[in-house]
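Below is a slice of the complex: some chains, not all, each in place.
All chains are identified by letter, namely A and B, in their written order; residue positions are counted from 1 within each chain.
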Amino acid sequence: MKWLLVLMPLAIALEHFAPDRPLLVFVVAGLAIVPLASLMAQATGSLAARLGPGIGGLLNATFGNAAELIIALAALRNGLHDMVKASIAGTIIGNILFVLGVAMVLGGSRHGEQRYESRAARTQATMLTLAVIALVLPAVYRAIVPTEEAALNSMSTFLAIVLLLVYVANVAFTLMHSKVPKNNGNDAHADTLHHGPLWSPARASLVLGAVSLGIIWLSEILVGAVEPASKSLGLSDAFTGVFVLAVIGGAAEQATAIVAARQNRMDLAMSIALGASVQLALLVAPLLVLLSYVIGPHPMGLVFGPGLVVTILLSVMITGQVASDGRTDWLRGVQLLAVYLILGAVFFYVPNASG
Amino acid sequence: MKWLLVLMPLAIALEHFAPDRPLLVFVVAGLAIVPLASLMAQATGSLAARLGPGIGGLLNATFGNAAELIIALAALRNGLHDMVKASIAGTIIGNILFVLGVAMVLGGSRHGEQRYESRAARTQATMLTLAVIALVLPAVYRAIVPTEEAALNSMSTFLAIVLLLVYVANVAFTLMHSKVPKNNGNDAHADTLHHGPLWSPARASLVLGAVSLGIIWLSEILVGAVEPASKSLGLSDAFTGVFVLAVIGGAAEQATAIVAARQNRMDLAMSIALGASVQLALLVAPLLVLLSYVIGPHPMGLVFGPGLVVTILLSVMITGQVASDGRTDWLRGVQLLAVYLILGAVFFYVPNASG
């Protein structure tokens, strides 16, 4: 995977020397982010393992979706609010439909029926329903009652704070109920976060800093190229945001979840896929709403278009149904993938389906 | 609690001598209803314990929501149909989000994971879904198909009768499956209804009559003051109906549910909170629809505004998810309270959010 790092200078060069080929710039910059996201996960995991489950868990929670957050901030600065929202929605449904679906199909076809602890999965699924409610309501009220922009923005700020508080409660609950560290110093919680060799704190911090800068740089290139690139392919902005941009930021996590399912560790696969969606909905999205007051041309409300809202609502509904009884098999994976295909088709055929 | 009874003469005096201070009248009349509702619960419980689970259960079912019913009738007589609907919706979501949420947070933070019998809770949650369907459909059809008021009223009457029949089936099922009375004459069912000293039937009947009169009187004062009071606070009628009026009628039950959760009797807490919502949706609301033909200026249909419908639908959805696997903890309580906060924010920021 490390050889993918050569793509970074290539992307920078292409943006400079071939600005008239946005599709090429977009593809190379997108691919170049993947190894950086992987390095960032590695560095965060190393730090988390050293610092113990308490601070380590919080660190991981903060940096876990860092790539998505940095890309979104770049889009926010350029005023591409709709792209940010499409990307948030896309990453949420990508995790719970595509990642979970592939994990269930690959895990189930090798191991037959797989089991996982249903209580934690239920609570995470409920977190997503909670986030959906916070997204559905403003959209519904804007549709049925004439509402001033200022009121919507105040409401968004309040809802963002409520979601962040629920996120803090979620982290606190997880820390309080995570198992006591074993003798060897690696506890079950850190184990779920760290894969690969353990780095020294100094090295991990250095990598974290360098990689963050790299992703900031590449994100700008990516965001600059996304609109002309989708136009050159005849794709709508909504399709690109929901189904292309979303895949790039979460590539590292997606691979981890699928590998875990193949190793019959369905608990870990579920917790990564659902957990990443919950973090995005309860941490990244509200943070972006609050940061939009400082960054970018004008504040971004928590008001998603009706198309995106329906998409997230239905995805969360079926995931709640599939992931509630502690058992999975490949047929359930097929069901989730089919819903992902159906959503993709709608966004492909209906221009501006995000409403 | 009994010293609160002095508020009743105070409320009557204030309405007479300070009609220009509606907020004060509203607050005092609202607080004065709380001890009366508690006395009514006490009297009904005493009668129920004497009469055995059969007639006693029915009696309790009828008088359990008597305070809510009496307030709603007063509003109906004054033609405040929207206020009635907002109050019904508010009491339903207040019970399943606020009361259940507080009960889970307080119970869970003291006892850790708490257990309850999931089958009964599931059936009650399904009852709420059923009621939501009866509320959603007329609203949806009015929105998508031009429908005459007369057809909507006939439909409402039919739906009200169906809901009442389901309520009767629910009571019959509960009576058939409740445990056989123990030797001491107090059976498990009566136990769930009665708290405090047992009164003689004569005393209980006397209290019931006197208290009913008091609540009728106070309800009129309350309803008369509610509109000017909300205006003086800059609150919308919808916010007042859903989040203020709703809390007053159900205060006694709310306290009981929370105390039960603290005592680690989560079964009882769930059954009170869900049961009160089911009674409201399947008994009080349809009764009001039927009574509106006799009382008040014009019949009240079962057609709720789209805002209220979405609010109830989402609340019932997340409650069904939280209350289905027989286990609760404080994080789930936080989830329910967060949804309540989110709904409150929307109704606060969007004037006339009930649509």
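Everything that follows uses one rule, which is that a residue touches a chain if its C-beta (ideal position, glycine included) is under 8 Å from a C-beta of that chain, and two chains touch if they have at least 3 such contacts.
All figures in this text were calculated on a predicted structure; none of them were measured in a lab.
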| field | With 2 chains placed, the number the full structure-file assembly comprises | value | 3
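What we mean here is this: only the chains that are shown with their structure count from here on.
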| query | What whole-number Å value describes the gap between the mean CA coordinates of chain A and chain B? | reply | 40
| Which part of chain B faces chain A closely enough to touch in the complex? | 306-307, 310-311, 314, 317-318, 321-322, 324-325, 327, 329-332, 334-335, 338-339, 341-343, 345-346, 349-353, 355
| field | chain A - residues contacting chain B, complex | value | 118-119, 122-123, 125-127, 129-130, 133-134, 136-138, 140-141, 144-145, 147, 151-152, 154-155, 158-159, 162-163, 165-166, 169-170, 173, 320, 324
